[in-house]
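Yeah, one chain of the complex is gone here, protein chain that is, but the others are all in their spots.
What follows is subunit A.
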């Protein structure tokens, strides 16, 4: 079953902001196996000029991937997750995410198109701090394997 193309252009804003904690940053840093002190120690982060521990460059995925906060999890889209692999990812960081941030997350599906037998879904997410400061823009491309409505030659 192909994806529901009516979702192109649809925006979904998370109902509650995401509060970034030191402990979540630590957990994420440990999960990626990266012991950089700026992720773990406020003193080390301050020595680099930051007010508190900062998050790794890919941490924003924690905010964009939560179910209920991204239109890709809407059952009406028709995505089957075991068919999905990550196609590409892009981040623009205006400043690093850091402990103490209260971040609002807004995601928009900008494109769904066929890519051979697969479908390619693009989502652009904006992450803003309290007051509206743009912290990070993330562009996520997912490949839905084998779901295109095309005749595939045998």
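Definition applied: a contact is a pair of C-beta atoms (placed from the backbone, for glycine too) under 8 Å apart; a residue touches a chain by one contact, two chains touch by 3 or more; residues count from 1.
In the analysis below, contacts and distances are computed from a predicted model.
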| item | value |
| --- | --- |
| Hidden subunit of the complex - UniProt protein name among "MaoC/PaaZ C-terminal domain-containing protein", "Fe-S cluster assembly protein SufB", "Alpha/beta hydrolase family protein" or "Microcin ABC transporter ATP-binding protein" | "MaoC/PaaZ C-terminal domain-containing protein" |
| Hidden partner chain, touching residue among A:13, A:48 or A:130 | A:48 |
| In subunit A, positions touching the absent partner | 27-28, 30-34, 36, 38-39, 48, 50, 54, 56-58, 61-62, 65-67, 81-96, 139, 141, 145-146 |
